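Below is one structure, written out as structure tokens, with a few remarks after it.
A single protein chain has been omitted; all remaining protein chains appear in their positions.
Chain IDs A and B follow the sequence of writing; residue 1 opens each chain.
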Amino acid sequence: MKVYEKSHSFYEVFERKSGPAKEATHYCPGCGHGNVHKMIAEALEDMELTSRTVLVSPVGCSVFAYYYFDCGNTQAAHGRAPAVATGVKRANPDSIVISYQGDGDLAAIGTAETIHAANRGENITVFFINNAIYGMTGGQMAPTTMLGQRSTTTPLGRQEHVHGNPIRMCEMLSTLPAPTYIERVAVGDSKHVMKTRKAIRKALKIQAEGKGYSFVEILSPCPTGWKMDPTVARDWLMDEMTKVFPLGVFKDESDNVDEGSWDREFKPFDTDQVNAYLDRLKTSMTEGAQVTLKEDLHCKFAGFGGQGILTLGLFLSQIGMRAGQQVSWFPAYGPEMRGGTANCSVNLSNERIGSPLVDEPNVLVVMNQPSLDAFEKTVPDGGLIIVDTTIVQGKPDTDRLNAVMIPASKIADEVGTPKIANVVILGALVAATGAFTPEYCMETLRSVIKKKNLVEMNMEAFRRGYDFVKNQ
Amino acid sequence: MTNNAAVDAPFMEVNAELCKGCQLCVGVCPKSVIAISDDLNSASYHPAYYTGADCTGCGLCFYACPEPGAIKVVKP
Partner (left out) sequence: MAKQFMKGNDAIIVGALAAGCRAYYGYPITPASEIAHAAALHFPALGGVFIQAESEVAAINMVYGTAGMGIRTMTASSSPGFSLKQEGLSYCAGAELPLVVVNIDRGGPGLGNIAPEQADYFQVTKGGGHGNYRLITLAPNGAQEMCDLTMKAFDLADKYRNPACIMADGITGQMMEVVEIPEAKPVPYDHTAWAVDGTPATSKNLISSIVLEPSELEEHNLKLDAKYREIMANEALCEEYRTEDADLIVVAYGVISRIVYSTVDQARAEGLKVGLLRPITLWPFPSEAIAAHAERDMRFLAVELSTGQMVEDVRLAVGGKAPVDFYGRCGGMVPEGAELMNQYRQLMEGVVRS
């Protein structure tokens, strides 16, 4: 015995629907949404997918799809259903996610979401109800309204040079490599209704098998918006709409795609796994003795990009961190960095650090002339200024400031490469401030320098900078 | 199914209260065994009804009908 009746994937009574008539839909007589709903519900039931289905309903007449489908329902903002569907599917690849959308939703306000979900090959199914009009808001022009078709915002009919042409989503989407299945069908006469039923089932099967993105555009009548009797609307759908929106399969890779090939991995939260991972993010530095600073260091390091200015700041910061001090490092960021100059502010303190910005550095390193010109005056009297004399021609005010004039780039070049002038400077800085012992710093550098073959060269550079100051 | 024996001929039935009178079922019926009632239902529609004989149980009216619960077709 064969019984055609209301699918069990529908609620028995539509309790979420307001008002009376809780067993009837809110759709107008002859509306195509109901047909499509019935065929989706039937497919979900037959394929035993209902209880793991999430139906994402759009804004438009089908905003209330959640009244009817007895599955998980998530209602989305206008046009955003494919993004919402992505958020659901990625976080539960075993779910069956349907993005059910009308033409305004999918092909106007949500065009970007539509195209990009398709382009990512989201393993979701999109059912696109194209009725060439905005139904819910009162019969305005849709992106799919046909030329000459009257609507409340095209009272004289849609005109190409004023309103643009009806947009063909299947054709557009089928240019993308990722989608697995794209077909346009119509709920017109019986033959095409049954073709629609087949397409709906196929699309859901593709998703259930992990074969990727499926998109079924369904030409559907809106007798109210079109101001036609339901039977006339079905005829007009087949006679006129299909001329602009030709029916057929635009893309079908379902036989060429392996099952599960579009399934994505998702692991739920596992504290052991996360803690093991977070362990790896911890510093590679060995434990070091606490060091109390005689005086807080408020440093400004400045020079050209590529001189290792920011790294100099990082090295000093990491020494401070190992020594149990409060540390902050702040780079000049953004377009400044792309202009070829670089500077950073570094604070090392025994106490909590206030401003991470260093306006008045008690240690200034300058590795180019503009930095000397810009920052020398910001150093308070008696402050330390370290100048790379290989590069900087000018002289700071040695009456006012404690100056270390060191040919850091030249020394670095002798050691192996001018790129480690910053480490020479670091050695000089440590010697001039007496903040740490050289051994403490070198031990720290050993554990933070990632390229182990460069460690010894850096040790040498540090030592040369340190000795340069100590031997003065 | 307990009523198998009782049902020996295919039939369709319309839930008159859920029918919105769109007449799509009337148009698709190959045997023209569906008609529109002169009566009004409580939503003020003229509902469809089965004229009572010759239904083949093809189900086309079921798929043509937009209402989930308005039409039931039984084919023994």
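The working rule: a residue touches a chain if its C-beta (ideal position, glycine included) is under 8 Å from a C-beta of that chain, and two chains touch if they have at least 3 such contacts.
All values reported here derive from a predicted model rather than from experimental measurement.
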| note | Only these shown chains touch the missing one, namely A
| remark: From A:P177, A:P268, A:G306 or A:G382, the answer for touching the chain not displayed is A:P268
| message | Considering the complete complex, identify which of A:M47, A:L147 or A:L314 is in touch with the unshown chain. | response | A:L314
| request: Would you indicate which residue among A:N92, A:N165, A:N350 or A:Q369 is in contact with the undisplayed chain? | output: A:N92
| note | Where chain A meets the chain that is not shown, the residues are 16, 18, 50-54, 56, 63, 66, 70-77, 80, 83-92, 94-97, 112-113, 115-116, 120, 264-269, 271, 273-275, 277-279, 281-283, 285, 287, 314, 317-318, 321-322, 326-331, 333-335, 352-357, 359
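Following the convention adopted for this analysis, only the chains that are shown with their structure count from here on.
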| query | Taking each chain's centre as the mean position of its Cα atoms, how many Å separate chain A from chain B? | reply | 51
| note | Within the complex, chain A is touched by chain B residues 1, 4, 7, 15, 17-18, 20-24, 27-28, 43, 45, 57, 59-60, 62-76
| said: Residue numbers of chain A touching chain B in their complex, please. | reply: 1-7, 10, 21, 23-25, 27-35, 37-39, 41, 68, 189-190, 193-194, 197, 223, 229-231, 234
